[in-house]
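Take a look at the structure below.
Yeah, one chain of the complex is gone here, protein chain that is, but the others are all in their spots.
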Amino acid sequence: MVAMITFADVTKRYPGGIIALDGVSVDIQEGEFVFVTGPSGAGKTTLIRLLLAQEKPSSGQVLVARRNVRALRESSIPFLRRNIGVVFQDFRLIDSRTVFENIAVTLEVLGLPQKTIRTRVTHIMDLLGLGHLMKSYPPMLSGGEQQRVAIARAVVNDPPLIVADEPTGNLDPALSVEVMDLLKEANGRGATVIVATHSRELMERYRTRCIYLERGQKVDERMTGGDAE
Amino acid sequence: MVAMITFADVTKRYPGGIIALDGVSVDIQEGEFVFVTGPSGAGKTTLIRLLLAQEKPSSGQVLVARRNVRALRESSIPFLRRNIGVVFQDFRLIDSRTVFENIAVTLEVLGLPQKTIRTRVTHIMDLLGLGHLMKSYPPMLSGGEQQRVAIARAVVNDPPLIVADEPTGNLDPALSVEVMDLLKEANGRGATVIVATHSRELMERYRTRCIYLERGQKVDERMTGGDAE
Amino acid sequence: MKNLRRAGYFLKGAVLNLTRHPLYSSVGILTLCVSLILVGFLGLFMWKADQVIEEMSGGLKLTVYLEAEITPGAVEELTRVILDSWPEVDDVTFHTHEEDRARNRNLLPRELLEELDPSLIPAQPFLEVQLAISRVTEARIDKMIEWFRSLAQVQGVDEVLFGADKISVAYSLIQGARNLGVFIAAVIVLAALFFVVTTTRLIVEGRRKEIQVLLLVGATKNFVRIPHYIEGVLQGLMAGALAFIVVWLLQHQLLSNLRAEALLQVPVNLLPTGMGVWFILGGGVLGLLGSALGIARYLRLSQ
Partner (left out) sequence: MKNLRRAGYFLKGAVLNLTRHPLYSSVGILTLCVSLILVGFLGLFMWKADQVIEEMSGGLKLTVYLEAEITPGAVEELTRVILDSWPEVDDVTFHTHEEDRARNRNLLPRELLEELDPSLIPAQPFLEVQLAISRVTEARIDKMIEWFRSLAQVQGVDEVLFGADKISVAYSLIQGARNLGVFIAAVIVLAALFFVVTTTRLIVEGRRKEIQVLLLVGATKNFVRIPHYIEGVLQGLMAGALAFIVVWLLQHQLLSNLRAEALLQVPVNLLPTGMGVWFILGGGVLGLLGSALGIARYLRLSQ
C-alpha cells in the first residue's frame, strides 16, 4: 500500500497565535478508512483544511497523493481539490443554486457531459432521500437535509479521497447509519475515507483505525469498534 | 401550572407546498423541560420558527405566554423574542462582531448597563470554556466553539423560555453533558426549556417528556430516560 | 438614563459597522465622496458658466437719447427714477455730447473719415442703462420694455433705443442656458443619489444575515436602523470633507490651466473656503438620505 496522506511533524499556528495543530505526524494509506476524533477545538477541521490547501502549514510537510501541498503552485490547487470530496462541517452550500445544481457543480468543474451529470446527481440524491428536493434552494432545507446535500456533493464524482467533517451532526440515527454505509461502500470501491467526528456511537459501530487529537496534538491512535481494546 | 406554550392544531405549509407541520397540538407548561425529536425534516425547526414569529402558522393557533403569536402586531415581535433564548441549528452568529459582542447583543437590546453586560457575558463565557476567545470573530472559531457561543447568547439574559435546536451536534460528549447541565440548571431556576435533538444519548440521560414528530405530525409523546418505559 | 445608554449602543453599533468591514465603509465613503465631487464640481462649473454667459452677452443695455439742451438736474432726476423703478437696472451712466461723437467716429470706415468734417458727425447726450440679466424675470420683462418705450414721451428725452427683440432674445438665450444647466444638474444629482442609494442597498444586502440575527434576538427596527443612519451621516461628513478638498484642488488646477492656455481673464474666484461647510453638510445629508432609502425597503420586508 502507498501512503495517500502524510502529515510529517505538522504545526499550524493561526494568525492571533492559536496553535491548532502541534507537531502532528500521521500516515494514511490508500484505501484506508480512518476516524479523527477529539474534543471541540482539537484541530480536526484544521487538519482537513491543510489537506485541501485552504491553509498552509506553519511548519512540517503535508503530502497528499505524494504531492507536497505546501509547494503546490496556486494554479494546481483546483486539480488537487478535484480529487478530494469534502463534507464541510458548515456544509458550504451555494444558497442561490438549487440542490441539484449544488451537487452538479463538482461534476461541471470536471467538464463532464450534461447527461452524465444528470444521471449521477439523480442517483445520489435518491440514495440520500433528497429526490423530492431537486429544485429547492438550501435556505429552504432543514439542517439534516442540508447536511445530506453536502454529503451528496462530496461523493457524487467518486473521488479517490473523501473527507467528512462531522457528517452526521444534524442527522438522526437511522440516516447516520445510511451515510456511514455509503462512505463504507465508497471505501470498499477503493476510496480513502477520513471522518472527523465526536460521535461515539458512530465510532463504536465500525472496527477502524481512530486518531485522537487533543489541543492540536496526536494523543492516541487505536482501533475502535465493539471488539477493539 | 400555566401553559407557557400552546400549539392548537397547527399546520405549517411552506410556499412550494411542503407541509412541515400537520395538525400538531402540544401544551408545554411553565417550567417544563421538553425534548422534541424526530427524523430529519420532521418539522422540529419549523416548530421553533413558529414560536419566534419567524413564520406564521398556515392554520391553527400558537400561543406563547398566553399571547397569540399570529395576532401579534409587528412592533410587538421584538418584545416576544426578548423573552426567548434561542440556540439556532445554524448558530446565526454575527461574523463581523467578536464573540463577546455576539453574546452581549442580547443584553444591549434590553438596554442593560455596560457593566452588567460585561459581568454576565464574562461569566457565561467562562462557564462554556470560551474565555480565551473573547476577541475572536466567529469565522475563526471551530464548529463546537461557534455552537457554544450560540448557546451562551441564548442563556446569558436568563430568559423565561429557552429553545435549543440541536445544541450539541458539534460538541464532544463531555461538552454536551456540560451544556445539558447548564440548561437543566436554568430549568431549575424556573425557565421553560425546549430542546430539539436527534441525539439518543442526550435523551437517554435525562428523565423528561419527549415529543416525537414525524413528517410534521406528532406521532408519540412519552417520558425518556433510563427508568422510563 | 436608559435612553442615554441606548444612544450609546446606537453610536457603538454605528462605529462597529464603520470599522468592522473596511470594504463596506471605504466603498460607502468613496461613493458619497465621488457623488459630492460630481455634484460639487459641476455645480461650480455651472455657477461660473452663469457668470461667463453674463459677461459674454455683454449684458443687456438700452440707450436713452436726450435732448441736447437738457439740464444736469433733469439728467439726475431721470437717472434716479429709472433706478428706483426697476431693480433689474444695474447701472445708469450719463454720456455727454462729445462722448457720443467719439463713439460715432469709431463706427465710420477709415476711408470715409479722411474726407469728413468732424463737426458733421452727429452727436447727442445719452443715458446708458445696464440691466442685470440675472435679476430680469420673465414676468416683468414685457412691462419693463413698455415702460422704457413710454419714456420717449418724457420731457427732455429724445428717443429710446433698445430693440425690444434683442432684449427678449438675449434673455431667452440666457434662460435657455440656465434651463440646460438645471437639466444637467438634475440628471447628475439624480444619478449621484441613485449611486448612493444602490451602494447602501448593496451594503445592507451584504449585512442581511447580521441584521436578521439582530431582529431574531429581539432588536427593534430602530435598534437596527438608527446605528445605520448614524453610520451614513458619519460617512457623509467624512466624504464631504474629502470631496471639498478634491474639488478645491480640481478647480484650482483647472483655473490655472485655463488662464495659462487660453489667455482668458478668468476671475481668480477660487472656491471660497466657506463652501467647505456646505460640502460637509451636504455630505451628511446625502449620507443620511442614502442610508435611509437604502435600508427602508429592506426593513419593511423583513420580520
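For clarity, chains are labelled A, B and C in written order, and residue numbers in each chain start from 1.
Here is the rule we use: a residue touches a chain if its C-beta (ideal position, glycine included) is under 8 Å from a C-beta of that chain, and two chains touch if they have at least 3 such contacts.
Note that the structure is a prediction, hence the values are computed from the model and not measured.
Judged over the whole assembly, touch between the missing chain and the shown ones holds for A, C.
Checked against the hidden chain, the listed residues A:Pro78, A:Gly131 or A:Gly225 yield one contact partner: A:Pro78. Residue-wise, the contact with the chain that is not shown comes from C:Val187, picked out of C:Ala152, C:Val187 or C:Leu249. Contact with the omitted chain, checked across A:Val86, A:Leu130, A:Ala152 or A:Ala196, is made by A:Val86.
Of C:Leu16, C:Val34 or C:Ala132, it is C:Val34 that touches the chain left out of the display. Where chain C meets the omitted chain, the residues involved are 23-24, 27, 30-31, 34, 37-38, 41-42, 45, 104, 107-109, 111-112, 115, 120-122, 168-169, 172-173, 175-176, 179-180, 183-184, 187-188, 191, 194-195, 198-199, 201-203, 205-206, 250, 254, 257-258, 261-264. Where chain A meets the omitted chain, the residues involved are 52-54, 74-75, 77-82, 86, 88, 92-97, 101, 105-106, 108-114, 153.
Everything that follows uses one rule, which is that only the chains that are shown with their structure count from here on.
Taken as a graph of touching chains, this assembly is arranged as a line, each chain contacting the next along an open chain of partners. With centres defined by CA atoms alone, the chain at the far end from chain C is A. With centres set at the average Cα position, the gap from chain B to chain C is 61 Å. The geometric centre of chain A is 29 Å away from that of chain B, both derived from CA atoms. Centroids of chain A and chain C (each the mean of its C-alpha atoms) stand 66 Å apart. Annotation for chain C: no residues touch 2 or more other chains.
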